[in-house]
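This is the structure I have questions about; it appears just below.
Note that this complex is displayed minus one protein chain, with the remaining chains in position.
Naming follows writing order (A, B and C), and every chain is counted from residue 1.
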Amino acid sequence: MGKSPEVVVDPSPFRDLLGMRIGKLQPGRAELELDISPTLMNFVGRLHGGVVATLIDMAGTLAGYCLPDSDETRSSVTLSLTVGFTGTATSGKVRAVGLKRGGGRKIYNSTVDVFDENDTLIATGQGTYRYT
Amino acid sequence: MGKSPEVVVDPSPFRDLLGMRIGKLQPGRAELELDISPTLMNFVGRLHGGVVATLIDMAGTLAGYCLPDSDETRSSVTLSLTVGFTGTATSGKVRAVGLKRGGGRKIYNSTVDVFDENDTLIATGQGTYRYT
Amino acid sequence: MGKSPEVVVDPSPFRDLLGMRIGKLQPGRAELELDISPTLMNFVGRLHGGVVATLIDMAGTLAGYCLPDSDETRSSVTLSLTVGFTGTATSGKVRAVGLKRGGGRKIYNSTVDVFDENDTLIATGQGTYRYT
Partner (left out) sequence: MGKSPEVVVDPSPFRDLLGMRIGKLQPGRAELELDISPTLMNFVGRLHGGVVATLIDMAGTLAGYCLPDSDETRSSVTLSLTVGFTGTATSGKVRAVGLKRGGGRKIYNSTVDVFDENDTLIATGQGTYRYT
């Protein structure tokens, strides 16, 4: 059942630039994490909303990457993305948990929550994706 | 009328990391641009959706930065952000144009279009912001 | 702890037009339900997406209506709303469950799931609201 972190995900230069680490990947679920560093800050010294949006996009995408009852993986592109900001983070780790919530053979939807290192929600979002 | 590019905007480390340049800022309108570089790519060699989301967030924010009939500027935080992807870009410049579409003393809304260097729309989004 | 369904909610003509019933209201949580009727259909005989969007808006709003540790209630207006459609419904009941996910004294965020009568998710959305 489920996939372990050994699932191979294609390298992504932008993911590396932001220092995102892929955590546990399972069919329908993906975890990512990131250490807040000075380069990821906005003008008031908080984690930039664009970093949070990127985490949501990637966790939502990867929630559809592993397929159930199979070792197969599938890549996808983002059709639409939404982010609601509920807080901010200034230091430590942030963690995104993406859940695939529905979809068919070609299109799927995910919701994603982003937490600071005290497990306080700092953003919640959703995406619609198309398998390539 | 309008503000020139000499309007001072606070430095933002993440904006610098992505190489975003602030173009013309006017009351109700903001332009940003960015050169696509290898570090901004996703796993298939296209501009990462997170970069596009960041452009939309920033252009939408800055569309509310200069106030009409005044030299005053106001900073804001993002409450919510949406992105619809209509295309992709692999090289050259991308340009975001943000328009403030409504709002009051505390809250405002912007819509933003992102174009590749042939002026083809690659994404369109909207944001809701709160002045700080 | 929690509030019971006896919480008084102001009458809403559009809610009545759609036949929405307010279920259990608690601090941070709201349930609504609706019987699918012929007038709520789209051109292919399925529940119209606008009805689903309305359910999401109202459940997200009401998730912030009861305040914790208090009998006080607070009304709010919607700043932004998003809906991702994961399925459709053609008959029976639909049910929306809204959760307040964060926010402060003035602004709050909710996420909402909408289920058909077999508890299959047909849509998921989120909203940003401002207390009036």
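Basically, contacts are C-beta pairs under 8 Å (C-beta built on N, C-alpha and C of every residue); 3 or more make two chains touch, one makes a residue touch a chain.
Please read these numbers as outputs of a predicted model, since none were measured by experiment.
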For chain A, which residues reach the chain that was dropped from this view?
-> 79-80, 82, 107, 109, 126, 128, 130
In the full complex, which residues of chain B touch the absent chain?
-> 80, 82, 84-87, 101-103, 109, 111, 121, 124-128
Can you list where chain C touches the absent chain?
-> 9-18, 38-44, 48-51, 53-55, 57-58, 75, 77-85
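What we mean here is this: only the chains that are shown with their structure count from here on.
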Taking all residue numbers at the chain A/chain C interface, are over half used by both copies (same) or under half (different)?
-> same
Averaging the CA atoms per chain, pick out the one whose centre lands closest to the mean of every protein CA shown.
-> A
What is the distance, in whole Å, between the centres of chain B and chain C, each centre taken as the mean of its C-alpha atoms?
-> 32
In angstrom, rounded to a whole number, how far apart do the mean CA points of chain A and chain B lie?
-> 22
Averaging C-alpha coordinates per chain, one finds the centres of chain A and chain C separated by a number of Å equal to 26
Touching at least 2 other chains, the residues of chain B are 79-80, 82
